[in-house]
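There's a structure below that I have some questions on.
Missing here is one protein chain; the remaining ones are kept as they sit in the complex.
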Amino acid sequence: MQVEFIHRPGNTAATLLLAAGESCTTESGAMIAMSGQLDIETTTHKRGKGGLLKAAKRLFGGESFFLNHFTARSGPGEVLLGTALAGDMMDYTLDGDALLVQAGSFVACEQGVEIDTTWQGFKNLLSGESLFWLKLSGRGKVVLSSFGAIYPIEVDGEHIVDTGHIVAFQETLEFSLTKAGKSWLHSMLGGEGLVCKFKGRGTVWCQSHNPGSFGMSLRPTLKPRK
Amino acid sequence: MKAEIRGSDAFSYVDLTLAPGDSVVAESDAMSSMSADLDLQARFNGGFFAGLLRKYLAGETLFVNVFKNNTKAPRSLTLVQPTPGGIRALELHNNTFYLQPGAYLASTEGLKLGVGFAGFVSWIAGEGLFRTVVKGSGTLWYGAYGALLDKEIDGEYIVDNSHLVAYEPGIKLRLQLAGGIFSSLFGGEGLVTRVSGKGRVVIQTRSLSGLTGWINPKLS
Partner (left out) sequence: MSFKVSVTGYAQADQVAARAAFATAFKITPEKAAELLTVLPRTIKVDLDQATAQRYCDALLKMGLTSAAEPMQAAAAPSPVPPAAPAPVAQASPAPVMPAAVVAPEAEQPGFKFTIEGAPDFAFLTVKLPANHTIKVEASAMATMDTHIRMKTKLGGGLGRFITGESIFINEFSAEKVPGEIGIAPGAPGDLGHVYLNGDVIYLQNGAFVACDPDVTIESKWQGFKKGFFSGESFFLIRASGTGDLWFNTYGGMIAKDVDGEYVVDTGNIVAFTEGLNYSVEKFGGYKSLFFSGEGFVCRFRGKGRVWIQTRTSGALLTWAQQFRKAKSAD
């Protein structure tokens, strides 16, 4: 499978090029368009793996219960994928390692990738991040999305990322909730509140913008609920 | 200090590298990521009273954050505005620049932020009675929803209220109807701002009210 992106980082679309016989798994609702006569199958799990339990867990991970599988049976084909909100996309090739992915950021993966949901502890309750994260492992390409531009940070030691700005990180990193700077008071007064501190060695991918902040700036002029 | 604006017009953000001893002032909650050992101090936005004024009158926050590098090596900091859109850097050399409410993002310590009376025009236009006045010498970062465009004014020009971001001191604002009474009521344009004088105005190519105006009819 080859992956190409267009319109980065504003309203990125991914084109997945499938050679004859290849297939891919995508988040439901992500398809924009497709060519040729691709086979489509909708299941609760990756073909031959997991089942209802994993699908239910994925719901907690902020993803949908169902996944779509596209297979290029009769010749090469392509699928165009987009996301719900404006934003960027990235791809990453897993080679036996694992990524932890923020809820809602999974877009697509190759066959050899395992999708699971992990519990990251109660700290997530406070952080405003989701309680469960997707864990992607195995071998193959994955495609992830964000709200805002994606920028990687190579952590070697400690680095702080504001809550709401994490897209994914390598499993080799550990994170904890803390304050920004030395003082809790200043972190609260300055509107930063709780932040995530990453420790160890590895990459964390951040999204430049926080969808919650954007939503709150729309709130004053958004039509109220009936 | 090194600063770079990345993410294109769609999602501009400011990547800063602070040398030892450097500091930068930023709007509340503007930090998206930073080196863990940068010091952060919240302070009133231009003093207690000025801070209050700016919060209630100019649509900014009561506190700003000062990020300071007290270590012995360069440290990184990423700043961003709450909405998608463009961010600009502007060097001021002992001059003044006016920002519409909400446009301020960050500045170096040499700049002073104040609140200025923008006239009743601005108030009726729904933009608030006051504007942020930036004075002094240093770098200012400001931004808005949409891409930012410059327009050199020499004479008069009409800008829809929700699209004005910033302007130079040589510019005056005046309010008027977009068309006749019928057009202004039904044409969706309503009041517009007539800018006059000589200088630069900065325009945003989208507005939050335009976005919600597009969303709202689709919401049940």
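Order of writing sets the labels: A and B. Residues in every chain begin at 1.
Here is the rule we go by: contacts are C-beta pairs under 8 Å (C-beta built on N, C-alpha and C of every residue); 3 or more make two chains touch, one makes a residue touch a chain.
The structure displayed is predicted, hence computed values, not measured ones.
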What chain B residues would touch the chain not displayed?
8-10, 84-86, 146-147, 149, 151, 156-160, 163, 178-180, 182-183, 186-189, 192, 194, 203, 205-207, 210-211, 213-215, 217-219
Touch rule applied to chain A and the missing chain gives residues 2, 4-7, 10-13, 15, 17, 19, 27-35, 40-42, 64-66, 68, 76, 78, 80, 82-86, 211, 215-216, 218-219, 222-226
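Definition applied: only the chains that are shown with their structure count from here on.
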So how far apart, in whole Å, are chain A and chain B when each is placed at the average of its C-alpha atoms?
31
Residue ranges of chain B touching chain A (in the complex, touch as defined)
6-13, 15, 28-29, 31-42, 61, 63-65, 78, 80, 82-84, 145, 208-209, 211-213, 215-216, 219-220
How about chain A: which of its residues touch chain B in the complex?
9-11, 86-88, 148-149, 151, 153, 157-162, 165, 180-183, 185-193, 195, 197, 206, 208-210, 213-214, 216-218, 221-223, 226
